[in-house]
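Some notes on the structure that comes next.
Missing here is one protein chain; the remaining ones are kept as they sit in the complex.
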């Protein structure tokens, strides 16, 4: 099941070392100006080789659209697209052909499918997220028309934490540095932390914070498909993600109800809340306040140093992967988090039309 | 969209102060012995009035099955059911008819639907989870046949935390106390904490830990519908949940890759991992190790003390709810967490058959 | 998979000789006045024992709603309902317990599920269509608000055919006779034909014609989910249906393109077509003209006379069913055809909102 979404749907395809990564965007309304430069720019934020702290695989990552766009505008018909793979070093993986790399999907894929494409992780490669970034960019173009904005940034790398809440940050500064943390001083420490990990042939995890503004009250669903449940599902579907919290999150479990409740006050022709522990969502439905959430990423499993494991015949073996890998997934994951949020919000935006009379 | 699941599906209906709560379980294989006592026992674990630390609403919560069962066995056809509401005090809510209770769904429902059933939260009431517990119990009966077991327990109430990992606990002791914490000493402190909140007419949140054993390697999906993404979606769809993490979770973001990786070793005719930071899931697919996760619950929003808010005309008003409410949702949420996990696992169990040749 | 529809969805449950037949209507917009009398009236059109040419099973077929309606209006939340079975003669089926009745689902159910409820056909009984009539009636209430009207009538019984096209008939006369044919002279011949079949302990098939007026241009989908494909799917899902055609249908295969094409002409602020071989649908999308279609029903398989068959052990046996059965399904199938059309149209109506900007 490689389809995400109910009304605005992405069906993705492609492996790390196959011809390319692509997908079909279905349910896009007609008449949306498809800003090719913007989409390409989003891909550039995700692309390998973009800085000294990312993998040095060189991929132009140019998207090619096949359908659904005519004279620059969406037609309401499915948008097929692909990004072709160029800089594949499939031979880097020959030694790993019959080995289960620790904390990778090698073993579980084989158990599920009875076969696997060992080259670069095949379908389980993070390269698959290209399709999400393209579709998410189209989602952002739709959401932009109704004033919804999605921004994410790196708020923790290993033990280096950005302590300020998002309200105290200038999120427009996120792209000013290679780690994508809007606080430059913290960014510098994060970069140093990633470089240290790289020098040790080790990796480091962290947290990305997402902020969504401009969502009107009334988007979401009350029971299973709560807005935050769909956001959590989207984020947990990104490789290496181990946790999701929104609003007050895990920390909110330590507050009393009287501390946690967000008091309503009149505001112009509507209402607002004084605090926002709810994270902009109450009963699964947006209340008009900012939506914010945090996503936990484990350290990447591919280490460029010797590790013990077993092969398909259950022999203990030692591996020492070469390949080209990120010491930290966080900087490149920022546009992916935004893209998944965009897919969810676009879906709920379109669904909100079903209730208008 | 009140349906959960893809193959094993629950469609739920019902409001807190309507005729009852029920649903349709679709996709249940034929020939499953439907153990009515077991299902009733699961409902009893969720039921109000079960102890001094839960709401005193008195509901027998007897499930009535309408279809899909013949001579004690499932028929492969849809299982309709309901639990009728008995002890409704709808008048308790008359004063709140036009008021938006803080951190409730009153305001967002009205924004979404343009109307709402003000009696006891209507559809947004936690009473809706009855349907989940019934369907989850049926799921447990299916999973039992293939050796999968799901257990949850309260691991934190406010600042009272159970520090031991689940491996050091005797989970069979969970039901020995009213707070559903398998460590009696911690349980006592949790109960005291809840009673203190109740005395203050306040509420308290916490964390539930879930443990799933017996899942063979190969269940799950690699991209969007990762096994843990589906678990997270299920948990975040429970009222009052603010966060979900599995395996190493948020804490794992502080480990290095070499610390976090789970090393494979041969084990009989298969393989196992030495550690289990992966939480039993790699690349979205089960690896045969225990699956474990944590779910954050905020303190319940209904306080039995005076609070300021606004009404539908944006007048500032003061409310002081009467009704009968839980000071802490955690003890009664344990069977709900288990039920949602059971729905997810049953779905993936059935889907795993699609891949066998 | 007992759910029909994508946005406006019916999930049905229930067997012929179980507690009752019911379902959950999900995706109904909030604020629809739920006219209980109208729904009951639709059920009365489907109900057994309504005339001398239908089965004499006596069922009040009163619908009970469980949820989703407050102060007479839909709430946007799921509408649970059931019609309880009353006049069951389950013992009539004891003799048939291990027998495969010819052209019934007995054999195929056993092959699929490995078990079956032999009482009255269980889930394969036409009694299951009660749920469809209830949900279809709700659909009609929604469609009424936007001017869409659905009417069906019996246009053929055995070799007795109503030769006039629907445009030459007064469809408001359909309910004037027990066979539901708007042409009284033909109706009389149809009734005689059904009575003759009944006297022979035999059964007779026929055709129902459906007409949908008031659908604006633009409802439907262009590729797989064409409006007529969805209508066909709905009709072919009714028990005993063997064929579906719309517009010119099978007869249109004998026309040349120049005869078949519907010429556009200006009409007020819009356009219309001079002829309507297209049946109101072009490229899968409504064009504003009347939608009309024909549904073929085979003669009912249950004969009240001796027939040879085999039992579960493959012994040749002779059966002579008693029970109470219709000699012709057509008169009671008229409201079912309308209901299924209403489910489809309501779904497409709601989906049409997704495309408005």
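When the chains are written out, they are named A, B and C in that same order, and each has its own residue count from 1.
FYI, a residue touches a chain if its C-beta (ideal position, glycine included) is under 8 Å from a C-beta of that chain, and two chains touch if they have at least 3 such contacts.
Values in this document were obtained by computation on a predicted structure and should not be read as measured data.
The hidden chain makes contact, of the residues C:82, C:207 or C:291, with C:207.
Across A:114, A:147 or A:270, the single residue that touches the chain missing here is A:114.
Listed by residue number, the positions of chain A touching the unshown chain are 1-3, 9, 11-15, 18-24, 26-27, 30-31, 65-68, 70, 73, 75-80, 82, 112-117, 122-123. The set of chain B residues touching the chain not shown comprises 7, 27, 29-31, 76-77, 222, 350, 353-357. Annotation for chain C: contacts to the undisplayed chain at residues 1-4, 6, 12, 100, 102-105, 107-109, 111-114, 123-124, 128, 156, 158-159, 197, 200, 202-207, 216-226, 228-230, 232-234, 236-237, 239, 242-250, 252-266, 270-271, 273, 277-279, 281-288, 296-303, 305, 307-310, 314-316, 352, 355, 357.
In the analysis below, only the chains that are shown with their structure count from here on.
With angles rounded to a multiple of 5, the C-alpha fit of chain A against chain B returns 180 degrees of rotation. The most central chain, judged by C-alpha centres against the centre of all protein C-alpha atoms, is B. If you average the Cα atoms of chain B and of chain C, the two centres end up 39 Å apart. Taking each chain's centre as the average of its CA atoms, chain A and chain B sit 26 Å apart. Separating the centre of chain A from that of chain C, both taken as means of CA atoms, is a distance of 46 Å.
Under the contact definition stated at the top, the residues of chain B that touch 2 or more other chains are 1-3, 12, 112-114, 123.
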